[in-house]
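As you look at this complex, bear in mind that one protein chain is not there, while each of the others sits in place.
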């Protein structure tokens, strides 16, 4: 199977996930700026965070499939598993918002982010195994520092929210800082894959 | 008419169906893990089940249209009928969840799954009839064991939920097991069509 | 501007319209089949009707743009106007459902259907004018019997719902029969344009 329809379907699902999260933002009941901050203030922050995550997954997914010519059943199911976990973002984001950043919802949100990151790594592995020893994706990834640092930061965030000062919310804010750092880290474009794409296009 | 726009439209509808189901998941009102399990626990299970079904339909639809060059009006309407029945999944899934797996909603969910499976078989037939005696799709399908086993398992599930121990829910769990078995059965990739696609591309 | 991105955007909007209508279906509160019929029975009928309409617009839109090579600003805005009127279908359909087929909502639904049909005719005209005297679309349309009959049936339905037996709902059912007839009429594939597309592809 060629990758074009898998990419189109994934793009569709990611476009919907990134957009329907706005439907979870509660419209303020009053008409003052304080009503907006009270009912949607934190919602806008987590919406921005989740929007950033989905944007990064779209971007990385996009780059990765530049190095893939054909997909087998395994790649297809690994990709569906990733989309399933990403599709839970609107749900876990809404829980964080509606409870006003209670520790447990933040932990569940972190587990959602973490499991999506793991699903992405699994998808990468499945592709590399399918491509065989000369895998262009494996060469492009190199040491994959970001890919290895992300799960560590996710776990650090989850552990903070679970353990540090549950009443005062300090652990929650450490967790959200970790999650935001991951977005910022990935937002810096990945020159390794970009370079490999260019080389691949020249030689292939 | 070429198949490209029909495939793009179907992909769009399937991407939306698979994603908006998450909007039906009720966000827990409390902030404990027990609130999550109580209000969304079963919802997550049926969401996963329906996600799996739509994923399989997308996958099979995708494979099938690799063997189709042109579509006539009949194929177009058979495809729309399939999309209509699939678009009811978020609705019937939500009913199962909100009633907490009562037998009647599970039966209606099963009828929804069954009718979509029948619509898919009808679509297959319409394409084969259009392609004529040398239909590459007919050759690729062969005995079509999975396609014939699915309706049987659907009916077995529906009958179980209707008849066995309606108060104790044993029939309901048998039904859901049948439905889950169908997903697992289809998740194993279909080598017959995959092989036919390769051969078709080589010779065609 | 080429038509490909306009077609892709229109497909996207139509796919979303056709699918989000299911979100307006109210999930029954009870778990009996009577609850389903009571709260969603009429909803399913109007959903099917509106699904049919959007399916026909997608189909006709698709066929029409096979005969279009380039679009100018006028075509683009006429197309956006059509999409706007189609995007109101979920809203007017929901009003019909939630009031249980009261005459006024049925009239508003009919006006929505009618105005979309007019917007489609306007789009056709704008394309024909852009294509000039040798317009392949004008030749393909011929007498355009269906296109001329649809507004008549829409008006007949609207007038029935407005005037005939508002309490007994007879006019409402005449109106819905008119609207359903239009769907059935269009569901019979349009051989004229299909033939013209084939000829156009052979000669062009």
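Should a chain be cited, it is by its letter among A, B and C, assigned in written order, with residues numbered from 1 in that chain.
Quick note on the criterion: contacts are C-beta pairs under 8 Å (C-beta built on N, C-alpha and C of every residue); 3 or more make two chains touch, one makes a residue touch a chain.
Small disclaimer: the values here were computed from a predicted structure and weren't measured.
S.K.: For the chain that is not shown, enumerate the shown chains it touches in the whole assembly.
M.R.: When the full complex is considered, the omitted chain touches A, C.
S.K.: Among C:33, C:80, C:128 or C:183, which one is in touch with the chain left out?
M.R.: The missing chain is touched by C:80.
S.K.: Tell me, which residues in chain A touch the chain that this view leaves out?
M.R.: Spelled out for chain A, the touching residues are 7-8, 11-12, 14-16, 18-20, 22-23, 25, 27-33, 36, 40, 48, 51, 55, 58-59, 62-63, 66, 187-189, 194, 197.
S.K.: Residues of chain C in contact with the chain that isn't shown?
M.R.: For chain C, the residues touching the absent chain are 1, 5, 8-9, 12-13, 15-17, 20, 23-24, 72-74, 76-77, 80, 83-84, 87-88, 90-91, 94-95, 98-99, 102, 104-105, 108.
The working rule: only the chains that are shown with their structure count from here on.
S.K.: Rounded to the nearest 5 degrees, how far is chain B rotated relative to chain C when their C-alpha atoms are superposed?
M.R.: An angle of 90 degrees brings one copy onto the other.
S.K.: What chain is most central when centres are computed from CA atoms?
M.R.: Centre-most chain by C-alpha means: B.
S.K.: Examine where the copies chain A and chain B touch and state whether the two sides share over half of their residue numbers (same) or under half (different).
M.R.: different
S.K.: Which residues of chain B are in contact with two or more other chains?
M.R.: 8, 12, 15-16, 20, 23
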